[in-house]
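Left out: one protein chain. Kept in place: all the others.
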Amino acid sequence: MALLSVTNLSKKYDSNFAVKNVSFEFQPGKCIALIGPNGAGKTTILHILAGLLRPTSGNVKMSEINGNSDIRSFIGYLPQYPVFYTWMTGSEFLIYSGQLAHLSKKEAMARANELLERVGIADAGNKPIAKYSGGMKQRLGIAQAIIHNPKLLILDEPVSSLDPIGRREVLTLMEELKNEMTILFSTHILTDADEISDALLLLHQGEIVEAGSINILREKYQTATIELSFSHNTRFYQDKILQLSSVDNGYTEHDSIHVSASDISLAREEILKAAADEKWPITSFTLHRASLEDMFMKAVKK
Amino acid sequence: MDLLQEIDWQLVAPLLVIQLILMIVALVDWIKADDFNGPKWLWFFIIIFLSIPGPVIYFIFGRRR
Partner (left out) sequence: MQWMTLFKKEIIENWRNKKWIWVPLIFILLAIIDPISNYYMPQIIDSIGGMPEGAVFEIPELSSAEVILMTLGQLSSLGVLVIILMSMGAIAGERKSGVIELILVKPVSYQHYITAKWAALLSLVWTALILGLTACWYYTVTLFGELPVISLLQIIFFYGLWITLVVTIVIFYNSFVKTPGLVAFLSIATIMAMSLLTQVFGRFLEWSPNNLSGHIFESLMIDQLTGDLIATAFVTMGLIISFLIGAIILFRRKSLAE
């Protein structure tokens, strides 16, 4: 059963749709990336899921929830630019967050210590948040989001404002958290999505233009090509390759042959088989995969 | 000068003491803080020279929170 299912979700401001008729669902234990350019409606969707915003129409269902319990109890949320009570210490803020999520004071304190350690700011736990750097605030933000062990962790652009080191640390942390909860995060940086997510939701102008697991999407949008070079007789082998039934097209550039096919795995198989049977003098064989960037552009243009 | 002699200082002293405490508390806060609306030195003069309203104005508007 899906952990979360969203049906026909729309949010309208005046006469503009920030989010238009969005539906999707996902299984527990996955890491899903919500991808789209700035202004595509990512934050609006996350706000609705986090219970911060009421949709104009449509609904959100979480399988864990029975009847009238508060959806927010099962969700942890980190906004893009988290703001804290700067007069509190990091530890105080975590305890406060935990208590708001109905942990007892004792539980909240134990959990706060554990998380300060885990996100790597244990030394600063008793310092006022006013003195925290941006990276420390981001980590404190993640800690407050998971203080109550949510089923679903929602992160809005969790790494885009961080420097490369901070970015790496947060991605590693997310990788770990994937084992404990479902993660939904938004990003406009496609390589981040590619790195840690299992599935993608591509958002464009408030609408989902494509959704699915990374591998399936890759296959669907593959613009993959095979690039080959031969020690001699390149022209001869190009003609041979073009005769293969799975190959659609091919041309030679800088002494290497570029092959495209609608089913690239079949083409690969045929080429390699012929090469083995006929002892082709291949010097290199490369399969170029589609980047997420290419996929996104293609999906948007559709 | 009659006025000064006729005044019962025991009665008036609390007024002055409260004013002094307000000013000291404001100054202690002012020394430690670094998030002001406007330049820091300006708030020093407001606290010191606008006797009663000074500290109050400082507490309400001085800090960015």
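Note that the chains take the letters A and B in the order they are written out, and that residue 1 is the start of every chain.
Note that in this section contacts are C-beta pairs under 8 Å (C-beta built on N, C-alpha and C of every residue); 3 or more make two chains touch, one makes a residue touch a chain.
Note that the coordinates shown come from a computational prediction; the quantities given were computed from them, not determined experimentally.
In terms of the touch definition stated at the top, the absent chain reaches A, B within the entire complex. Set against the missing chain, the residues A:L100, A:I216 or A:L287 yield one that touches it, A:L100. In the full complex, chain A touches the omitted chain through residues 50-54, 70, 72-73, 75-77, 79, 81-85, 87, 96-97, 99-102, 141, 144, 148. Even with one chain removed from view, chain B keeps its contact list with that chain: residues 2-3, 6-7, 11-12, 14-15, 18-19, 21-22, 25-26, 29, 52, 55-56, 59-60, 63, 65.
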